[in-house]
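All protein chains but one are shown in place.
Order of writing sets the chain letters: A, B, C, D, E and F. Residues in each chain are counted from 1.
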Amino acid sequence: MLKPLGDRIVVKAVEAETTTAGGILLPDTAKEKPQTAEVLAVGPGKTLDNGTVVALEIAVGDKVVYGKYSGTEIKVDGQELIILRQDDVLGIVEG
Amino acid sequence: MLKPLGDRIVVKAVEAETTTAGGILLPDTAKEKPQTAEVLAVGPGKTLDNGTVVALEIAVGDKVVYGKYSGTEIKVDGQELIILRQDDVLGIVEG
Amino acid sequence: MLKPLGDRIVVKAVEAETTTAGGILLPDTAKEKPQTAEVLAVGPGKTLDNGTVVALEIAVGDKVVYGKYSGTEIKVDGQELIILRQDDVLGIVEG
Amino acid sequence: MLKPLGDRIVVKAVEAETTTAGGILLPDTAKEKPQTAEVLAVGPGKTLDNGTVVALEIAVGDKVVYGKYSGTEIKVDGQELIILRQDDVLGIVEG
Amino acid sequence: MLKPLGDRIVVKAVEAETTTAGGILLPDTAKEKPQTAEVLAVGPGKTLDNGTVVALEIAVGDKVVYGKYSGTEIKVDGQELIILRQDDVLGIVEG
Amino acid sequence: MLKPLGDRIVVKAVEAETTTAGGILLPDTAKEKPQTAEVLAVGPGKTLDNGTVVALEIAVGDKVVYGKYSGTEIKVDGQELIILRQDDVLGIVEG
Partner (left out) sequence: MLKPLGDRIVVKAVEAETTTAGGILLPDTAKEKPQTAEVLAVGPGKTLDNGTVVALEIAVGDKVVYGKYSGTEIKVDGQELIILRQDDVLGIVEG
């Protein structure tokens, strides 16, 4: 498994393009397309200028939406994963 | 529903182009066109360098004006939403 | 009416190009042309890195000068308004 | 009259190009040419990140040298003025 | 041996391109390819704006993943090493 | 005379190109050429984010080396001077 550092998270993309109403549907525009993913691991948090470490707002198991061109892809043990910074995450899908 | 992180908000664009006097009318210039939207969800706030979280000045239900090219579009449960940072919001429509 | 956020202000441009001596006359150079406007609303202030909110130096009713290409134009209730940041304001016209 | 905000000052350019020895003579190079001006008004000071306002090092009546392409020109009551930030000022002419 | 300064680490690349399932397999896309490496030395830590030195999250012996175009290559005593900043490290491989 | 502001200094270039061993000899490469100058005046110091003014490390009379393309040239009372920021100074020539 891959342990992210700082304010990074490890996610696995969810096949969202073909979901029906009730799921997430990505619009087909010239804008950056958001992508949905499940969070597999989260870093210890962001270190502020005063040395405090602020825990992430994201937890393992969350479904997150992020910009399609954010992050770095990596294949670990046959799984295609993406490493994101918390700031790349636009929101958490609930309910 | 989509829960925004940090100083982000989730809004739904209001069809403002055809409103009459008393509503918002977007000018047709070469400048960035402001857009009106209703706020559906707000993040927990912005984390300052000293670790303090400052709550947003924007509340759910507010009508906000923002630059047309700000934010990221996303379709959730059939609804076209926009994710903005508080700093992308130019003002709140009152009255 | 439009309530500005943070260190933003809402102004209404004053027709200054044709004023006589005693008023403001904009020079016709290649430089950014300053514009005069009346302040209609001011935001709550700028939040510093330590969380303090510093009230604006500008008050409702002030006549301010700002760079012509600063800010965002918006039409509210038939009025053409401009949203500026305090930092876009070059000075306050007095007397 | 024009009241500058923050760390800005209002100056009036001095015709320095034709001064003799003892005055300021601007070199004719490809570099940015410094300009001499008299200070007519100064802002309240610069607000630091911790909220402190630091008074300007420049006083009304000072003769300052600044980069020719710094600042914004404006005509007030028939006078051609320039609005500068303190940081645009290279030095104060003494003696 | 090479002692890194500040928040830098010295690593030795692991031949990862041919590993089987259970190891790291680098995807072949247009994106920046992550690379796996073993950590040989770590700097004393990052000095924050308040003077505190924050120890690195990475230890000697860790297997780290980093962007292929990060860091600086150097040959020391016949060994090809790479000098990275902690921020170039995407994650630590575990288990 | 010219009084510099903040962390600026006023220097007078030394004709260094023709000095012999024991003096400073500027290399003739594609890199930015350092220049030697004598310090005529120094500013009160640099104001930090917390309001403290830090006195300059440079004193009147020092011989300093700086990048040839740093600073702003100005002619005062017939003297060709250069206004530099302390950060433009690479070192002080001693002995």
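To be clear about the criterion, a contact is a pair of C-beta atoms (placed from the backbone, for glycine too) under 8 Å apart; a residue touches a chain by one contact, two chains touch by 3 or more.
None of these values were measured; they are calculated from a predicted model.
Considering the complete assembly, chain F touches the hidden chain via residues 21-27, 29, 31-32, 34, 48-50, 52, 54, 57-58, 65, 67, 86-87, 89-95.
Although one chain is hidden here, its contacts on chain E can still be listed: residues 1-6, 8, 10, 44, 47, 49-51, 72-78, 80, 83.
The criterion applied here is as follows: only the chains that are shown with their structure count from here on.
The chains that touch chain B as well as chain E are A.
Taking each chain's centre as the mean of its C-alpha atoms, chain E lies 40 Å from chain F.
Within chain A, residues 49-50 each touch two or more of the remaining chains.
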